[in-house]
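Only one protein chain is missing from this complex, and each of the others stays in its spot.
So, chain A:
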């Protein structure tokens, strides 16, 4: 009993002190910031660092780190340094939600993460509730747009923009029938559904088959059998590269002669390795700009390679840009308060990022998806058609 009174007193005193300081901060800061106005600005990123999407997480992490280092070297934002708070979402909705909650309680003021659409979706309301702006570098399912949250901005083209690019190329390439195969994840299903819708509305290209496979397996002989039976001019695979590589390999082994196109989740050097160089030759891909296809990115690639000891991969550039856009918005907003930064983001006009000058649509997506067609040649993805 004796100990309790001083303890309660102490707690009371600390609470009072805290109230006093936050009160002061509020008055002095004037921006109504909930977070401290000194010390580094915390930027959260929920990206996959374990699980099957972990390789892409590394590309994203490095891209973000590079932008943070560059900005910090130039004196940071608003005179404060940036600090990256990376949380592992593991491409899993439950883990990603927990990671987002952790980031919020760590005092993040802006989020630049989001790779797997299925895992990014549950993080949206968490950041929205804390009024933290989100700049999503990679996740691009239409579902994310459909939430209509004011704090969510996407700097990767959306699923429907990708589907539109795919359909455009199919018609251009003289393809008469298409097989659509997805892996049952939100991202993949989204592109497949949108493509199917577009194709049926257009009417010139027939959908010969629309089917799904289970991700994480090795044997896709049943899908291969279905595709061979449907005998399409082109297969459009909308899932990720691990399964994509296997499907291409097994299709070619079964004697498939038609064309193959993959979506952006499959654009990775590993796709070629898994499929076998000879099998992957001539495979098309719908993809936003990658370091390899951007003119004038050579210096950037060299810097990245020097800093991290390996070449950049998919979403390195978008992640790099997400941090830069975040910094730009905070600079324009002259603070880190959620409302001001969201307003600044919506007002950005002409800020140069890899995909061109940035201006968000009213839906907070890129005004043009910037999707282009790549083709595998000599074991590498190179630009085939910019679809301009």
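A few notes on this one:
By definition in this document, a residue touches a chain if its C-beta (ideal position, glycine included) is under 8 Å from a C-beta of that chain, and two chains touch if they have at least 3 such contacts; residues count from 1.
Note that in this section contacts and distances are computed from a predicted model.
Its record in UniProt calls the unshown chain "Branched-chain amino acid ABC transporter permease", which is the match among "DNA-binding NarL/FixJ family response regulator", "Putative tricarboxylic transport membrane protein", "NADH-quinone oxidoreductase subunit F" or "Branched-chain amino acid ABC transporter permease".
Within the whole complex, the absent chain has one touching residue among A:40, A:55, A:93 or A:122, and that is A:55. The chain that is not drawn here is touched, among residues A:146, A:184 or A:305, by A:184. Annotation: of A:202, A:219 or A:298, A:219 touches the absent chain (contact as defined above). Although one chain is not drawn, the whole complex shows that of A:79, A:255, A:296 or A:350 it is A:255 that touches it. Residues of chain A in touch with the missing chain: 50-52, 54-55, 181, 184, 211-214, 216-219, 221-223, 225-226, 242, 245-246, 249, 253-255, 270, 273-274, 276.
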